[in-house]
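Shown below is the structure under consideration.
All protein chains but one are shown in place.
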Amino acid sequence: MTGNESRTDKYFGQALKRKEDPRFITGTGNYTDDIVLPGMLHAAMVRSPYPHAKIGGINKESVTGMPGVVAVLTGQDIADAGIGSIPVGWLLPELKTPAHPAIALTEANHVGDIVAVVVAENRALAEDAASMLEVDYEPLPSVAFAGAAIAEGAPVVHDDVPGNVAFNWEIGDATAVQEGFNAAYKTVKLKLTNQRLIPNAIEPRASLAQFTPASGEYLLYTTSQNPHIHRLILAAFVMNIPEHKLRVISPDVGGGFGSKIFQYQEEVIMLLAARLMGRPVKWTARRSEAFVSDMQGRDHETETEMAVDKDGKMLAFRVNTLANLGAYQTLFAPAVPTYLYGTLCNGVYKLPAVHVKVQGVMTNTVPVDAYRGAGRPEATYAIERTVDAMAHALGEDPAEFRRKNFIQPEDFPYQTPVALVYDSGNYEPALDMALGMMKYPELRAEQERMKGSNKILGVSVISYVEACGLAPSALVGQLGAQAGQWESSLVRVYPTGKVELFTGSHSHGQGHETAFPQIAADELQIPIEDIDLVHGDTGRMPYGWGTYGSRSAAVGGSALKVALQKITAKAKKIAAHLLEASEEDVEHENGVFRIKGAPDQSKTFFDVALMAHLAHSLPDGMEPGLEATAFYDPKNFVYPFGTHMAVVEIDTDTGKVDLRNYGCVDDCGPLINPLIVEGQVHGGIAQGAGQALWEEGAYDEEGNLLAASYMEYTMPRADDLPMYQIDHTVTPSPHNPLGVKGIGESGTIASSAAVANAVLDALWHECGIEHLDMPYTAEKVWKAIRDSRAGMGQAADD
Amino acid sequence: MNVTMNVNGKPYTRDVEPRTLLVHFLREDLLLTGTHVGCDTSQCGACTVHVDGEAVKSCTVLAVQADGMDVTTIEGIGTPGDLHPLQTGFWEKHGLQCGYCTPGMIMASAELLKHNPSPSEQEIRYHLEGNYCRCTGYHNIVKAVQHAAEIMAQGGQAGGQAADD
Partner (left out) sequence: MYPANFDYQKAASVDAALQAMADNPDLKVIAGGHSLLPAMKLRLAQPPALLDIFNLEELKGIKEDGDFYVVGAMTTHADVLRSQLPLFPEVAGWVGDPMVRNRGTIGGSLAHADPSADYPAAALATGAEFVIRGMGGERTVGADEMFLGMFESAVQHGELLTHIRIPRGISASVYEKYRHPASHYAIVGVAMARHADGQIRAAYTGAAEKAARLPKLEERLNAGQDAGTGLVEGADMLGDRFASAEFRAHLVDVLSDRAAKRLG
């Protein structure tokens, strides 16, 4: 590892084991479903078994007499209560957004859409009644795939979205791209499917709501990555309740990966039910419900074309994508396949011209929104798959072809043809480190040796850049975001010198409770044991926007840094006053404030904290207390980058692909906690490898989910994956006070392309196969090999 | 129906419906919420506990079937002051992120180490095929189990109830 050595911090950069872990390893974590409130009722959802159906009568009486049943709620109850549609949080020009009621009123639009809710004394009785409720459905024609949905005469999902097209969006200069193609020495063209994925955080979603009539206050415990966003949407747009009367608590959350960002129907229903019943109401998803109700990911049908000149320098890149949005648009849905995708289709290359066109299409499937990487894995896949195809067409080594097209260090800040300004980067060192770490030439030699046998080897080298640390607010506002994207932090120092940090970021596995105190312990120069982080409770934290888009460290961490600087500035003033010195003569070192040149004259942080609160002797005009809040809005995204390499072995008799090795070199700037960073990379790799090799949220053409349980949806298991080799380069972000960039999504952004390219590398070298779509299931690979060998055999015979 | 169980060394008697799954009995009747539910097809392993010393998926055992048995959950395998080597291993090696699968991972791994005190990487991976983790990519889970095996080989004590398993 390089880069962190220059820091003199005590905690920043240390691989500390996590402060939050003791509760998790002893089973004393506190997840939403663990919470019990007195008098609590339980809800069970009645979900549409049809992809598209008119809802006729709902016979509430069919279950109201059943044991323990307290109420049945339908779309009519939602309408009668004046509850609004769940809004979209990112608007594009001329975006068509169909209404999204908390309970479907007239039409169910996907399998799993909620048509009624049973509230009962316990969960078993609620499920009993939910399974018996009589609902008249009139099935309607339905459509699952984006390509089919825009065809002439396709079933229409929503009458107010004619032709099922929610938006048409483009970025880049189409004319410049065409000129590039006109001047091309060689071009390649690929048709790619980036398949539907199902996030599958292991903790299913859950919500528990309580209403206190005396104060008119609501309390909502929910599995959320961003409790303030939930509160804002629920209060201002859906429930019409004063924002300060709703407290949203997101306690321990068992993984999110994007799927717990969004405003879901069930949270609205729990709040209404709690008010109507006058008792707390809880709902916890079964896994089979999660499959048909958690927002899903990816699902692009894409055509890419690349042009190069005779030296193999890239001239132009063209992308045409159909993005399947599913049956409704949720919080970030329109942004994911546009601003988080099209703008990244430039990759790490000096591309004179790029043009990306995206059509957003509604279908009768579970809605699609941000899933780990959100648009950027799709972009990386589109360009990196095409780059490999071009390297093959040119007969060049894929690593060297990339290298000669890289944006160079002196080019930064680099304006791409698709809007982004990459602020910093240095792509070759990461490439070279990865090639060395994985012993690239030896792998190529081994590949040659294995050729023709029934075990073949594939090796990939992909380089990526991503934009994360979602912010700055003014820019995302221009692009259509209906929310700010800054972050806040509050630092509260107690008279005893103990410190609480509050952040609008949320940790659901990312280790904030360790990483944030690491930042604080260095700034305050006190032991990390004296510092705790509080997050996930709108009743305790200042306003914030939560955790998604790899923004916690870069935006939330930076907000913390600014707040800490306010604390130390004030502390220094108090210390100077106590030391009867001028502020300029006081230094803050080794945990004490002391007079320069008189090291025995010092005050500890505790002395200062105590006096700030006793206020017996403070500088003239200074307010007592030691507490600071900062709201930090960055100047730009941050741009992590790196090189990932996958090595696969394919059994040509069965088509089974084994991921044998995986190595990567990422650059996320300085590492706050290398243990946590590496954990994020590991998990990201597994999710991307999962997409490349196993996972597929398969639907039939009418919209019935075929992969609706773990019996049919392949989750990566321990025995499917290798140990990963990981290293880093460190190029600090030039514009935030920590220099940090995001790392939560990089693994996923790079790894689906890396594993896919490794499989195709094997198939290309063995039998000239140019492309196959993910996931590389055994039969698909076996058939491709068999067919190409048959074709080659035939060609030789001719 | 009345069921009586020794859970983490303490006897409990409760009246339950026959349909009550062991995991619901633990979570809802005994408020031992360290044992989690991650799926409904008996695959994810988040609900793993020990019944009479054997690791089982408590979502696929009825409470009435465990009548009269000894049950150990994550709350009983070690305590904050006396961690089981696996709890130490998961902590030291960053074998968890969101923590949701962790109790099941630890309980499943405990059974492995009971039968195989120094498992290879492949043996660990094979043994954990019934425990899903979405956060870690399994890398650090493997290292956590290896670390625990080393602690135990050096005479590290299994805390709490684990010794009885």
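Letters A and B mark the chains in the order given here, with residues in each chain numbered from 1 onward.
Going forward, a residue touches a chain if its C-beta (ideal position, glycine included) is under 8 Å from a C-beta of that chain, and two chains touch if they have at least 3 such contacts.
From a predicted model like this one, the values you see are computed outputs, not experimental measurements.
Residue A:286 is the one among A:286, A:403, A:492 or A:613 that touches the chain not shown.
Residues 1, 17-19, 21, 24, 37, 40-43, 45, 48, 54-57, 59-62, 64-65, 108, 111-112, 127, 129-131 of subunit B touch the missing chain (whole complex, contact as defined above). Touch with the hidden chain on the side of subunit A covers residues 123-124, 127-128, 131, 286, 288, 653-654, 656, 694, 698, 706-707, 710-715, 777-779, 782-783.
The rule is short, and it goes like this: only the chains that are shown with their structure count from here on.
Note for the complex: subunit B touches subunit A at residues 17, 19, 27, 31-41, 43-44, 46, 73-75, 78-80, 83, 87, 90-92, 94, 96-103, 106, 121-122, 124-126, 128-129, 131-142.
The touching residues of subunit A, counted against subunit B in their complex, run 17-18, 20-31, 33-34, 36, 124, 200-204, 252-257, 286-288, 508-511, 675-676, 678-680, 682-687, 709-711, 715-719, 721, 723-724, 747.
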